[in-house]
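The structure under discussion appears below in the form of structure tokens.
A single protein chain has been omitted from the complex, and every remaining protein chain is retained in its original position.
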Amino acid sequence: MIERLHTSQRMSKIVKHNGVVYLCGQVGKPQDNVADQTRECLRLVDELLAQAGTSSKNMLQAIIWLADMKDFAEMNAVWDAWVPEGHAPVRACGEAKLATPDYLVEVIITAGL
Amino acid sequence: MIERLHTSQRMSKIVKHNGVVYLCGQVGKPQDNVADQTRECLRLVDELLAQAGTSSKNMLQAIIWLADMKDFAEMNAVWDAWVPEGHAPVRACGEAKLATPDYLVEVIITAGL
Partner (left out) sequence: MIERLHTSQRMSKIVKHNGVVYLCGQVGKPQDNVADQTRECLRLVDELLAQAGTSSKNMLQAIIWLADMKDFAEMNAVWDAWVPEGHAPVRACGEAKLATPDYLVEVIITAGL
């Protein structure tokens, strides 16, 4: 059985299937710097994981896209402070321009229930 | 048990495992514009999901790479018209150059059975 939450014509924000929770790519607020955008991404991840009945302690995989890899250290500082100790997911981070030039970071999370 | 379909030395087009269907990245025809390439990607996704015993109504996650983010609106118009209402997967879309400059869009789908 597949459960979808916050479903528009383009995408669902949450899909649950077989004990796995998939979140759509999260972005921050376009005006903000990369640290604040990362904080907002991760706040949204926390919120969506809670709505899905799980939490960041159960993350499985994180894919992170940075619009410019020069922001790697600033993004990491926020990320490292946010991850619950001992519960880090696997992770990969690559450079990719995002939907508009105002978005500096996007975080794609998969978690267990 | 892992089931593979259309397996070459480089990749399988379909892998089934634990009730999840993974498709290899789909691209369209190199000569076409982005709308037509997106249409062809999604036609191939439909075809492969059918061969896997499932359908676009069961999509879990879509990762979309655009060679140039200027094509975002045109790709989205085709995507939005194609997704079965109420069955949208989670989605993330980033800019990434593809195997050759002729490819404008690539779609990576995961679905439930």
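We just call them A and B in the order they show up, numbering each chain from 1.
Definition applied: a residue touches a chain if its C-beta (ideal position, glycine included) is under 8 Å from a C-beta of that chain, and two chains touch if they have at least 3 such contacts.
This is a predicted model, so every value here is computed, not measured.
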item: For subunit A, residues in touch with the removed chain; value: 18-20, 58, 60-63, 65, 69, 72, 76, 79-80, 83, 85-96, 110, 112
item: Contacts of subunit B with the absent chain, listed as residue ranges; value: 2, 4, 7-15, 17-18, 22-25, 63, 65, 96-100, 106, 108, 110
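As a working rule, only the chains that are shown with their structure count from here on.
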item: Rounded Å distance between subunit A and subunit B, as computed from the means of their C-alpha atoms; value: 21
